[in-house]
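Only one protein chain is missing from this complex, and each of the others stays in its spot.
As written, the chain order gives the labels A, B and C, with residue 1 at the start of each chain.
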Amino acid sequence: MAEFEFTEDLDDLRAMVRKFCAEFSPEPVVRATMETEAGYDAELWRRLGTELGVLGLAVDEEFGGAGAGLVAQAVAVEEMGAALVCGPVVGTLALAIPLLSAAGDDATRRAYLPDLVDGGRTATVAAPLTGGTFDAAAVTVAAKAEGDGWKAEGDGWVVSGRVEFVPDGAAADLLLVAARTDHGVALFAVDAAADGVRREPLATLDLTRRQAVVEFSGAPARLIAGEKRALAALAHAARVGAVLLAAEQVGGGRAMLDRTVEHVTGRYQFGRPLGSFQAVKHRCADMLVAVEQARSAAYHGAWALQDGTDDPQLAASIAKAVASEAYTRVAAAAIQLHGGIGFTWEHPAHLYFKRATADSLTLGTVAQHVDLVAGIALDRD
Amino acid sequence: MAEFEFTEDLDDLRAMVRKFCAEFSPEPVVRATMETEAGYDAELWRRLGTELGVLGLAVDEEFGGAGAGLVAQAVAVEEMGAALVCGPVVGTLALAIPLLSAAGDDATRRAYLPDLVDGGRTATVAAPLTGGTFDAAAVTVAAKAEGDGWKAEGDGWVVSGRVEFVPDGAAADLLLVAARTDHGVALFAVDAAADGVRREPLATLDLTRRQAVVEFSGAPARLIAGEKRALAALAHAARVGAVLLAAEQVGGGRAMLDRTVEHVTGRYQFGRPLGSFQAVKHRCADMLVAVEQARSAAYHGAWALQDGTDDPQLAASIAKAVASEAYTRVAAAAIQLHGGIGFTWEHPAHLYFKRATADSLTLGTVAQHVDLVAGIALDRD
Amino acid sequence: MSIDAEEVAALARDVVRSHPPRAVPVPQLMGAWYDVGLTWLHFPVGLGGLDAPRTLQRAANRVLIEAGGPEPRTVNTVGYGIVAGTIVRYAPRELAARWLRPLATGEELWCQLFSEPGAGSDLAGLATRAVRDGDEWVVNGQKVWTSLAHLSRWAVLLARTDPDVPKHKGLTYFVADLHAPGVRVRPLRQLTGRAQFNEVFLDDVRIPDAHRLGDVGRGWQVSMSTLSDERLSLGDRVTARGTGPIGDALALWASRPRAHTPVARERLARLWLRAEAQRLTVERAKVGAAKGVFGPEAAIAKLVGSELSQHVYEFCVELLGPEGALYESYDSDLGDDEGPTTYQRKYLRSRAATIEGGTSEILRNVLGERVLKLPPDTRTDKDIPWRDVPRS
Partner (left out) sequence: MSIDAEEVAALARDVVRSHPPRAVPVPQLMGAWYDVGLTWLHFPVGLGGLDAPRTLQRAANRVLIEAGGPEPRTVNTVGYGIVAGTIVRYAPRELAARWLRPLATGEELWCQLFSEPGAGSDLAGLATRAVRDGDEWVVNGQKVWTSLAHLSRWAVLLARTDPDVPKHKGLTYFVADLHAPGVRVRPLRQLTGRAQFNEVFLDDVRIPDAHRLGDVGRGWQVSMSTLSDERLSLGDRVTARGTGPIGDALALWASRPRAHTPVARERLARLWLRAEAQRLTVERAKVGAAKGVFGPEAAIAKLVGSELSQHVYEFCVELLGPEGALYESYDSDLGDDEGPTTYQRKYLRSRAATIEGGTSEILRNVLGERVLKLPPDTRTDKDIPWRDVPRS
């Protein structure tokens, strides 16, 4: 499938997810869900996994996925983003699933992926990914083997340490933890319900997007990957996560643009529709430009990671930098063009604005991705 | 005189300079002058000095000036900038006169200033000032005493070295040169006509604003100031120069704004004046904002240096950074709002755009002044 | 008219001596202040003034504030800035006396019933109706974006008294008693979680004709005079370098040395420069205002200041990094967003800055049309009866 060839299959997938979200996660459901303690509806998540099958689109069929590739996953995430679906999109979909897919051996993948793909369980990653890449030097968890050295089987390890800003950290069933060992940084799986795991939910700006501090004190852990594979897989997960978040940003931006166009078309001031004023029209045009550029960048990222057609870090950072900037600008413009009403709690604009803000601060800020891009595109030779 | 108190004297001065420029340096004169080899009309410059007396407004009466202060000088420069008067504004007015005023002893000032203030002679400064401050480490000229050590009288020195980007360097009669000696960097006066001085005019983007490379090879020089006084005076001249250029930028920006408003008011498209379109109107409003902010920053700088009411480097860098940004944006907007005609050689917009560009690259770019501001306003403690 | 700054300051010193601001309750202090005529020096004697030039006001206020008294405006924000001048200009002296003293002391707060959900920036398009009934008017409609309505006793109200004439001509200006039957105030929750504004519903609210300010049908002109009072009061404000939003950013910067990248430093320096250019422009405007010269600076100040505040808090939230995505709490007693608070809340609150009190779009129109004298946009609603203007 050539880059930017949106096949009929992809169009159908998009239509299906959009319809599902409109029916089962309309704005009142989002608002009700975001006010709950968990911040998401486990049943809705399960239906996304089983009924729709959109949580493992990029996962091989062998491990319960659809084997449809990252582009398909991006399409689904875009639509979920447009509807602000509450759920562990960052923790499970954007990070844990790609991480397990890349880091685990077949047995591990068979053990964990099907449940995550079905939506029956959720997972997240407790690792320093906030800078836009995996920062091994910032790992704050230490792992100790109860036996000696590496083990083929993952049992017999305990982990200790504190990780801040873990996406979906309070609700996840499974925690994938980067931890320092005597043989370098390795990746472990920890049951969130185990002894020695303490989670402290954080109050988030975006109520639809939760975070937690996770503290391990001698929690039992299963080794998933030793240093070499762990580092590569964590780097990979950061990139896939960036690309999927970019797709979500495209969806949210598009939703705000549509909403704004509708508003300024129907609302009259000075005897004319607001949208007939050039200042309003041009700002809408700028929103359109931003969304379209973000769409190009995000899907280039998805195709590049899927087909290996570009430097993966560059492609991921292009996607995330462009889409973050676009979404925050578009959401801010949406508030402005709605006037006072856009500033109220009742209007959905703020939900998108907060999501845009949270997204832009998750898995690397614009400045951090710009720096990564500069490192690849400018600093060479 | 309190800050921003534009007295009647200042208003009268402004009106006088404006009238003079309209009469004796209208656009056709500017165009004719800029196509000449020297790039300025010595007779016009002399009239500015003698008839109008606006070249030494900040110079003490004792040395031939008006003793009216830097604010008055800024007002005159603003009006000259609005009219794009061709002349050694940077070299003589903005740099050499303030430098001599600050660096010379009374005898030196009496020797040089009256002729410069009268406009009978012109001068410039050959020193590393392109970064926005005087950079002693970048001095490229060496001075050697023919006798020994310092001399009270300035004779008996020779200077050698090459200085790039000397403003008004080809036309100046007098060159004030920063040169390295065994006792540090000192300031010398060199007669531009002397043996050992070679000047190579540069082709400039802004034809109304000339530069030259000046090369000294054993040129006879007169010592003006030893290290301590030289460094302070060169730093002072860089600041005064920045403030006066900022005033010029205000004048040019205002002229472009006026011109643009006139154009979009009179020109019809789609059956309406262009200026009735919101996109055009709002861009004009943004031009107005830029000019007004620049005016505040430039005159704050002038008052601060005149009265010592603010950190002089901070005040100068605020002035230059804000006014440079404003002028280039306003001139670019002017071209845009004039449409195709604004892109032609016949229309004056390009003259202002080129002046704006040249100004923004003279005595420190925006980025360099932002850096200076950061050093003072952010890096403290 | 012969009073000078020294005499004003002496009067002020007398008041703060006899009513030590740190000991006497504000209403009592400000009552004495009013009775001496120091509240609005340019008002008539007996109505809180001394018929003196308003340029002397700063001298009086400085004494009050230095002695620990309140910045007078903060006692009754809308009342001081918007209402008082209108009352003194349009109300009969007896009513003015009745209203102004408790306004000045803060015992009776005032708010403004102007904006409507259906009108937005097109204030003159408002739909709230006032119908005459003998010596009274009966008012029906809905107002919005009313700050302080839940705490206020009085409101100035703009209502449509004639829908059959062009929109600017059919408005009349009233004083409404918010304790009157038929007035319902509902807090309006904002995206910050708090409620700083209110919706106000008016159902058959009766207002005596005596509480009408200005002639019937002249409400627009009356409200415009109010706006110019607001502009005139610019000169009373104090701005110091590095305060306001940029001050917040500087404080954050100083507290986060680990976030000091060259790129962030440059971004902050550019924000600082914009804030400083803005501050200097206000300072310049004050000097002009003191001489009675009003340039475009007030509109520029609002336009630039509001957009700048958004950029400053965007910078702050990005500097906070992942922490920027946290929020203290949306649960609230529906209190307002003023006063010290978190960067994140200020970031959210700043989104309203370019909407409230004149959107940036309207301000650019104002600069273009009133300052630069550019030709107006094509208007289709100005000369037809309000009733016939297309509406959403």
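Here is the rule we go by: contacts are C-beta pairs under 8 Å (C-beta built on N, C-alpha and C of every residue); 3 or more make two chains touch, one makes a residue touch a chain.
Because the structure is predicted, anything quoted here is derived from the model rather than measured.
S.K.: Specify the shown partners of the omitted chain in the complete complex.
M.R.: In the entire complex, chains touched by the missing one are A, B, C.
S.K.: Out of A:16, A:213 or A:261, which touches the unshown chain?
M.R.: A:261
S.K.: With the missing chain put back, one of B:115, B:164, B:191 or B:227 would touch it. Which one?
M.R.: That would be B:164, which touches the missing chain.
S.K.: Considering the whole complex, which of A:272, A:338 or A:355 touches the chain not shown?
M.R.: Only one listed residue reaches the unshown chain, and that is A:272.
S.K.: Considering the whole complex rather than only what is displayed, give the residues of chain B touching the chain that is not shown.
M.R.: Interface with the chain not displayed, on the chain B side: 130, 164-165, 202-207, 209, 211, 266-273, 277, 279-280, 328, 332, 335-336, 339-346, 349-350, 353-354, 357-358, 360-362, 365-367, 371.
S.K.: Can you name the residues of chain C that touch the chain not displayed here?
M.R.: Chain C touches the chain not shown through residues 261-263, 266, 377-378, 380.
S.K.: For chain A, which residues lie in contact with the unshown chain of the complex?
M.R.: 2-5, 257, 261, 264-265, 272-273, 275-278, 280-282, 284-286, 288-289, 292-297, 299-300, 318, 321-322, 367, 370-371, 373-374, 377-379, 381
Simple rule for what comes next: only the chains that are shown with their structure count from here on.
S.K.: Which chain has the mean of its C-alpha atoms lying nearest to the mean of all protein C-alpha atoms shown?
M.R.: Answer by centroid distance: C.
S.K.: Give, as an integer number of Å, the spacing between the C-alpha centres of chain B and chain A.
M.R.: Once rounded, the distance between the two centres reads 54 Å.
S.K.: For chain C, jot down the residues that touch at least 2 other chains.
M.R.: 361, 364, 377
S.K.: Return the residues of chain A touching two or more other chains; collapse runs of consecutive numbers into ranges.
M.R.: 277, 279
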